[in-house]
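Here the complex is missing a single protein chain, while all its other protein chains stay put.
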Amino acid sequence: MIDLGPHALFIVSAYCGVALVVAALIGWTLLDARRTERRLADLEARGIRRRSAGPAA
Amino acid sequence: MSPRQVFPALSLHAQALQCGRGGTVLGRPVDLAVAPGTALLLRGPNGAGKTTLLLTLAGVVEPLEGNFALRGWDPDEGPVLHFCGHRNAVKPRLSVRENLQFWAQVNGGGGLAVPQALEQVGLDMLANLDAGYLSAGQGRRLALARLLVSPRPLWLLDEPTAALDRDGHALVGRLIDGQLDAGGLVIAATHDAIALAGPGRATTLTLERAP
Amino acid sequence: MSPRQVFPALSLHAQALQCGRGGTVLGRPVDLAVAPGTALLLRGPNGAGKTTLLLTLAGVVEPLEGNFALRGWDPDEGPVLHFCGHRNAVKPRLSVRENLQFWAQVNGGGGLAVPQALEQVGLDMLANLDAGYLSAGQGRRLALARLLVSPRPLWLLDEPTAALDRDGHALVGRLIDGQLDAGGLVIAATHDAIALAGPGRATTLTLERAP
Amino acid sequence: MSAMTVVSAPKQRWWNRIAHPGQFVAWTRPLLWPLVLCTALLFAVGLWFAFFNSPQDYQMGDTVRIMYVHVPTAWLSQFVYATMAVSALGSLVWRHPLADVAMKAAAPLGASFTALALFTGSLWGRPTWGTFWEWDGRMTSTLVLLFIYLGIIALWRAFDDQLRGARVIAVFTLVGAVNIPIIKFSVDWWSTLHQPASVFRADGPRMPGSILTPLFVMFFAFTFLFITLQLKSMHTEIKRRRVMSLERRAVQGAADA
Amino acid sequence: MNAFGATLARDLRLALRGGGDVLTLVLFFVIVGVVVPFAVGPDQALLARLAPGMIWIAAFLSMLLGLDRLFRPDHEDGTLLLLRQADLPLPAIVAAKLVAHWLLAALPLLLASPLLALLLSMDLASFWRTLLSLAVGTPALAAFGAIGASITVGIGRGGLLAPILIAPLSVPVLIFGVGAIPAGPGPDQSGSALLFLAAISLIACATAPFAAALAINAGED
Partner (left out) sequence: MNAFGATLARDLRLALRGGGDVLTLVLFFVIVGVVVPFAVGPDQALLARLAPGMIWIAAFLSMLLGLDRLFRPDHEDGTLLLLRQADLPLPAIVAAKLVAHWLLAALPLLLASPLLALLLSMDLASFWRTLLSLAVGTPALAAFGAIGASITVGIGRGGLLAPILIAPLSVPVLIFGVGAIPAGPGPDQSGSALLFLAAISLIACATAPFAAALAINAGED
């Protein structure tokens, strides 16, 4: 790693903060996707379909 | 009352109109055809979607599927309908007369004068009372008076007889008869019997709860 | 349902009770005597003072003249009555179940459990729905469910059948019958017919508008 | 038939079939992995440049390296809003469900990037200007932008009928879009009035290439990150709507049973 | 009287009969003037320098306070639903309500501002200037407020949301409003600020009724 000079703390915390937020953003996006997919699968497993998909109600 | 044609011949048609709230489908699709001078009574259990159907016809709620059209009315002529819902739109702090006057001005008037309309619904003695003091039935009567001060061809009434006494039930019958005589259309959701002048004036549509 | 005495024998008596609003006298003075296990139905035209009489009995409006008393109830035992008025006291944003649960906790519970009460009034399927979405009749049913979760000897009902469908009318009859069976008292203002189990269970008092 | 108005449920027209939510998910799903790879690659290259292959600034020293995260996030904070505004237009004029979805998915992303721009900016400000926060025009207007984003997010959460909500929020987004330039302008004008414009600013064009390269790479990296996340969130949102309507049907189905 | 006038008259009448609302706003406005000297200390010169800003803040916040009353009562008792079927197009009705809102929420502040100026030891010249800038700028605040109120009216849980949405959008009004009051030495740009303020007010008032009507039609039921 190169020497970041006297303000290393600021630089490192800036990059760390960005990394943290980006990671949280990605994590949240994936988590949300996973959760929604699970709920969808759950519902379909229970035999609930959309009108057009299922036999006429 | 003898029939007198006042409104242009107007009819309401709906094909496979599916109503719903917030994406929730309510009941089955309905087909409607309401001819000039006739009434349609909506019936059905609580939560069947009567209010929702009326709101859809009023253009407030979007239909989920299907469509409806009002034949014989040019949108440029101005608003075509009166909606009379569960909420009376009566302002406390204004007197009964001021309330009605406001609606006469905002809806364009052209019908009965305010004092006459109040007399019709039996509120003439209370014209100067603060409308916030009205009893439930009196508030309803004031809401009905609004229909009289500005004539419009289509009335959408949601439980017009709610909170009314026996006399009030007869009043609603008379008001609807008057509107039909003038060639107007009435669509009313109701749990009570509404007695109209002729037997063939009204058809009934019973909504069911979702299948 | 077989009669089973649950409440202490309680009766309501009023002598020359003159009700009024804001100093305005409404109708004539009334004398009341409601025995345990019986209902009193208030009838009369809009604005006759039915709601005012109920509010007077609930202790909210002060009588102008005369007095009334509840015999057989010690005020220290806590509140004696349920009031069910024109307004449903249903909170949007809380689910149907949460609404009822709140009232069970605040009024002390001791009656039906919340799910059972909801089933009684036909709302069990909507328990998780935001109560703000209820239709007019469904909201009324929720208000009636409140009477079931905390038993109280005296019910003051103001147009309990308002906005209810045919099924709902029967429900109100059943609820009142249950309360009378338990030895309670019911005073209900209504414009509709209410069918009770026995013919002698209810007396009717017709209020007139002020002369 | 003389005059009549037909009110009907919104129809899917032929030309927006590829933008039909279901179709959209189907044809954009294969794009996701390439986008992820692209983003990762760009970040790797960009970070390498940023730390190992770029010089110190003659005036700011190593703190110039903050720029490689600051400027891209600041740019995205505005770009995302523009995306939202275009979607809002689509949602109001064409009533397209996909526009609603895009609008909703972008809001939290935009808010995050704006927060990051503020965060990195104030960390940069401390060594260069000596304070974390200065009521400077750019900083201030970015802060205001953050509040607008948060307001939009709060609105989305407050509406539970998402269809109804979408059009209302679209109105607000567009009002905001018109207003943001005014805010920017007014804030610039305001701070120059009260305090001398003495703060140092590196002008883009005058930057040496050795700084520009990592800046551009990082810039594309963040933009691709946004596109990837936006696409994924849109897929999720489309699925969520399906879930919600199915759940409602489930409740109704139970009601008959 | 036509529909526009009727709506305007009704809103005014309702507010004046209820009484409290107008007074609350004025009281809040004046309270700001009472509290600030305590925070700043008895330094008259400083107070006078702060005064324009404080008056604008007070006006800004008071107008946020009254926002919820613009459409919500009408929504809750069903009036708004019927107004959508009125003879007059909804934007015109919104415009009438906007005028009423200004008369009820801003005009009293203008009338009360001499009191505030006194409390904050303002001199006469800058008081007049403040009054002018308030008169020119408050319509924009009212217009933005109407947009915020219309957006939140359909939300059952929306009460506090409108101020949040509107406050960031109103920042330029505040900046130009304060800028339109000449502040001591230095080059005087207050004239151009006043012009900008007037432009914002004009544009906001011209478009707000349409935006608000759009939001009401889309969100209310």
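Read from first to last, the chains carry the letters A, B, C, D and E; within each, the first residue is number 1.
Throughout what follows, contacts are C-beta pairs under 8 Å (C-beta built on N, C-alpha and C of every residue); 3 or more make two chains touch, one makes a residue touch a chain.
Note that this is a predicted model, so its numbers are computed, not measured.
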Contact partner of the left-out chain, one of C:P8, C:G78, C:P115 or C:G198: C:G78
Which residue of D:A50, D:M67, D:L116 or D:L150 touches the chain not shown here: D:L150
Residue among C:N46, C:N88 or C:Q179 that touches the chain left out of view: C:N88
On subunit E, residues whose C-beta touches the chain left out of the figure: 17-21, 23-24, 27-28, 31-32, 34-36, 38-41, 46, 50, 52-54, 56-57, 60-61, 64-65, 68, 76, 157, 159-161, 163-164, 167-168, 171, 174-175, 178, 183
Subunit C residues touching the omitted chain (full complex): 21-22, 55, 58, 60-61, 78-79, 81-83, 85-91, 93-94, 98, 101-103, 105-108, 146, 150
For subunit D, the residues touching the chain missing from this view: 131-136, 140, 143-144, 147, 150-151, 153-155, 157-158, 160, 190-191, 194-195
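As a convention for this text, only the chains that are shown with their structure count from here on.
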Starting at subunit A, fewest touch steps before arriving at subunit E: 2
Which of B-E and A-D has more C-beta contact pairs: A-D
Chain separated most widely from subunit D, comparing mean CA positions: C
Rounded Å distance between subunit C and subunit E, as computed from the means of their C-alpha atoms: 46
Intercentroid distance (Cα basis), subunit C paired with subunit A, Å: 53
Interchain centroid distance [CA atoms averaged], subunit C/subunit D, Å: 56
Set of subunit B residues in contact with two or more other chains: 21-22, 25, 86, 211
Two or more partner chains touched - positions in subunit D: 160, 164, 245, 249, 255
